[in-house]
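With one protein chain removed, the remaining protein chains of the complex are shown where they sit.
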Amino acid sequence: MIKVGIVGATGYTGAELLRLLAVHPEAEVAVITSRSEKGKPVADLYPSLRGHIDLAFSDPNLDQLAACDIVFFATPHGVAQSMVGHILQRGVKVIDLSADFRIRDVQVWESWYGQPHAAPDLISRAVYGLPEINRDAIASATLIACPGCYPTTVQLGFLPLLEAGCIDLNDLIANSASGVSGAGRQASINNLHTEVSDSFKAYAASGHRHHPEIVQGLNDMAALAGGSSQSMVNLTFVPHLLPINRGIHSTLYANLTDLSVDVQALFEARYADEPFVDVLPAGSHPQTNSVRGSNYCRIAVHRPNGGAKVVVLVVEDNLTKGASGQAIQCMNIVCGLAENAGLAAPALLP
Amino acid sequence: MIKVGIVGATGYTGAELLRLLAVHPEAEVAVITSRSEKGKPVADLYPSLRGHIDLAFSDPNLDQLAACDIVFFATPHGVAQSMVGHILQRGVKVIDLSADFRIRDVQVWESWYGQPHAAPDLISRAVYGLPEINRDAIASATLIACPGCYPTTVQLGFLPLLEAGCIDLNDLIANSASGVSGAGRQASINNLHTEVSDSFKAYAASGHRHHPEIVQGLNDMAALAGGSSQSMVNLTFVPHLLPINRGIHSTLYANLTDLSVDVQALFEARYADEPFVDVLPAGSHPQTNSVRGSNYCRIAVHRPNGGAKVVVLVVEDNLTKGASGQAIQCMNIVCGLAENAGLAAPALLP
Amino acid sequence: MIKVGIVGATGYTGAELLRLLAVHPEAEVAVITSRSEKGKPVADLYPSLRGHIDLAFSDPNLDQLAACDIVFFATPHGVAQSMVGHILQRGVKVIDLSADFRIRDVQVWESWYGQPHAAPDLISRAVYGLPEINRDAIASATLIACPGCYPTTVQLGFLPLLEAGCIDLNDLIANSASGVSGAGRQASINNLHTEVSDSFKAYAASGHRHHPEIVQGLNDMAALAGGSSQSMVNLTFVPHLLPINRGIHSTLYANLTDLSVDVQALFEARYADEPFVDVLPAGSHPQTNSVRGSNYCRIAVHRPNGGAKVVVLVVEDNLTKGASGQAIQCMNIVCGLAENAGLAAPALLP
Partner (left out) sequence: MIKVGIVGATGYTGAELLRLLAVHPEAEVAVITSRSEKGKPVADLYPSLRGHIDLAFSDPNLDQLAACDIVFFATPHGVAQSMVGHILQRGVKVIDLSADFRIRDVQVWESWYGQPHAAPDLISRAVYGLPEINRDAIASATLIACPGCYPTTVQLGFLPLLEAGCIDLNDLIANSASGVSGAGRQASINNLHTEVSDSFKAYAASGHRHHPEIVQGLNDMAALAGGSSQSMVNLTFVPHLLPINRGIHSTLYANLTDLSVDVQALFEARYADEPFVDVLPAGSHPQTNSVRGSNYCRIAVHRPNGGAKVVVLVVEDNLTKGASGQAIQCMNIVCGLAENAGLAAPALLP
């Protein structure tokens, strides 16, 4: 059994790791840390875990974490970068769910997150944990930076088109919408039921922290497809807040430069062997509840009136494929387990 | 007092007309027809109207309708076109909330709605009931075709840009999302609480009946702004289904052809005198609950990174400004009443 | 026009006062105070009020409040009791929406609210603002203590039975459920959308602050009906949290001591002349959305299998009839206006 440590499991991504690991056939949770909830049984904070997780939160302790095979960070940005070096030195692999190691350009990171990076030397060591493009690198990684929730949908949605080199890079649009759990488990008036439910809005229309992460990923794909190595993609990204708990839906727009391409076939071929990317039949519209609690990303592709505009619809559960499920998928890869170990349960519907 | 008749008031737009007219200071409902609910008190179907509306549904009767000053049609498409002619002949004005008279090209209408039009000769007589562009024509109209719910948001959101001639007409995108009441009050598995709530999806990504209506309106605006009279606008329109009761949010994307334009000032100037269009301060993100139950349309404009892409965020209540509220606004105009009579109440929040 | 001041209008009951007063034909809001939001336009906090309320929050100022005809307190408990005396001395009437003056026994108040009462001498001056039992006293009051949201439903539901003296006082049960707005507009993890939506729970099953207020009211009713003046009612009250914004539903249980009573007729007779209490036909089940945003309380009565158990179903909007609507109803009474002035709009459905 893989021994797992989790740093900072009081938030929703931490709770989602626990939910999934509770039934993982080859991993067991050994340590769960939280400074603020030290000593409290995990199941007191999350009654849904009563009978499943018997551990209590403990103060972060290097020796305890070093006794694990793998350590997840489910912390706000800024925490992992201050601790990861010590853990790696002890020969323990780290999977970071926060934003600390997602962006290769440290200056870009620092400008978006408003603080100096505490471990810039580790950034280049981090492997971006999107198995659909990085499976081999993940398998041999020691530090894995899990993608953000929005970036997973946008990258998986544009990937086949970018690899095929058949769209205009200069005008990509990602109109995305996320459930409220994406905002975390923080006391906040903005995320009260009364403020969010029975309503909808865009936010951060003028700029969001996931923008540079997405652009970095899209540029990589474009460069691999034979483009120049310079930054090329011009992306407009507008996130919205949905009155649902879990789920991201991204509606992507691009202009085809090659009208002869069969986009349905392109997507089906690209993801034929991917265990967690499901391309729906032509004409479909994926619904977020079809992936609620599951690690699937479901995609449909449309060309309205058969024109040059391609519209890609992508759904995922932001806490699962968008965070903790994908982190466990990475763990499975890096530990040599079946990639879907612990991730085989269907979505909860209705 | 204006005497009002309503044909087909069993659906949500009919109920919304009744809700608003119940407190209208200068109008009273005299006749409410429904073949299926004939004889049933309206308040039995809508308990929210107990104590407000004492009428019962009756069979449509031309003499009764002809005794009214104005008749609203809140019927599915196809009904108004078969009855409107008779009512107009009796000198009674008609406001049609259905799609029957929105599209000037009868062939386009017939191809989208899948049936022959029963009154093609009346189409040219109909005035499109969007007061922000047609106030004078509405004032002297006898037959008013109220805009669809999505079309109202998309047209009001693009209007200042089209009038200013500062965007590329060849690539407009309307990414819209509507509450479930937009689907009407029909028994349907797709709109069950279990299927819709805690979920989100796009639909009709390959084509929606509101597309030709929107394009017609946008082309008119572009033509008035000095463009050619030929069809010019290329619009991609993708509607989505929100797990909320009321509200539409449209996120519009266009490319500026003139980067020097101050889009905030442009919108504020265009709508300065409009009683029901509210341009929010720069940097804002309108939320649908800020217009819940009210006739306001609230708009914010963004230029991410100050670039060429302009993003317009538009919200309305699909049953109010998107249907019955706008219909009453038209009634007020055509009857010479204060334009906001009966429409002065703020939105219900939370 | 009645000049109105509102102390503490940043919460939901304050916002609801503003929503209702914005269209009140004979009252206008002159002052809105908030220490925390001083200087901020009200419409910046509540975008739904843009175009309706042009005032900004100001620091509480006795002279400004004294220039009003009537002052509402929409503050947490403890605030009104420290200010009301000064305002009353200036000859201004006060309507308090908080719990400060609802309970006549100051020791009971202090034990439930955990603090000494700052104005015990004013308690006896306060009139309990439930028009259905206190209309005349309200008309001549200078200080009105508005009932709590739960207590309004429970008292109106038991009132006809208690007045008729036909139920066993020793075993009354109120199983109530409230929407989230009842918890106010406070940053709190417990009331996040993620914690509340798609879920349901009881709370405070072992004791809730509204219990003594309800019992005081029920005892008064029982005493008036000819019982002894001693405390007699034995009430079990269990509140629950609904994943809705607005609305309270109380399911009341009592045992009939007189099986011959026609409970339907009893309720209809008792409330025949009440403008805001609507007794539904026999066999009905009131739904909270039938009163959403309106001042109505709707009631249905059942006797399962014609037995001794009577089940009363009561709904109200907790912010309207349960708080701000009832406060305005009291204002109308004390100011000699039509009792339904500003309260005539139907509920918002759907």
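In this document, chain identifiers A, B and C correspond to the written order of the chains, with residue numbering beginning at 1 in each.
Keep this in mind: contacts are C-beta pairs under 8 Å (C-beta built on N, C-alpha and C of every residue); 3 or more make two chains touch, one makes a residue touch a chain.
Because the structure is a prediction, the values reported are computed rather than measured.
Undergrad: Of A:H77, A:H211 or A:R298, which sits in contact with the chain we cannot see?
TA: A:R298
Undergrad: Of the listed residues B:T33, B:S181 or B:T236, which contacts the missing chain in the full complex?
TA: Checking each option in B:T33, B:S181 or B:T236, the one touching the absent chain turns out to be B:S181.
Undergrad: Can you work out which residue in A:S48, A:N61, A:S82 or A:T257 touches the chain that's missing from view?
TA: Counting the whole complex, the residue in contact with the absent chain is A:S48.
Undergrad: Just checking the interface: what residues of chain C touch the absent partner chain?
TA: Where chain C meets the chain not shown: residues 171, 173, 175, 177, 194-195, 197-203, 205-207, 236-238, 240, 242-247, 249, 251, 253, 255, 283, 285-289, 292, 300, 302-305, 309, 311, 313, 315, 350.
Undergrad: Kindly note down the residues of chain A that lie in touch with the hidden chain.
TA: Per the touch rule, chain A residues meeting the hidden chain are 12, 15, 18-19, 22-23, 46-53, 181, 197-198, 245-246, 278, 280, 286-287, 289-294, 296, 298, 344-350.
Undergrad: May I ask you to list the residues on chain B that touch the chain which is not drawn?
TA: The missing chain touches chain B at positions 12, 180-181, 185-189, 191-198, 243-245.
What we mean here is this: only the chains that are shown with their structure count from here on.
Undergrad: Farthest from chain C by Cα centre, which chain is it? Let me know.
TA: Looking at centroid distances, A is the chain farthest away.
Undergrad: Indicate the whole-number Å distance between the mean C-alpha point of chain B and the mean C-alpha point of chain C.
TA: So the centre of chain B lies 37 Å away from the centre of chain C.
Undergrad: Rounded to the nearest whole Å, what is the centre-to-centre distance of chain A and chain B, using the mean of the C-alpha atoms as each centre?
TA: 39
Undergrad: For chain A, write out the residues touching at least two other chains, lowest number first.
TA: Expected reply: 194-195, 197-198, 243-245.
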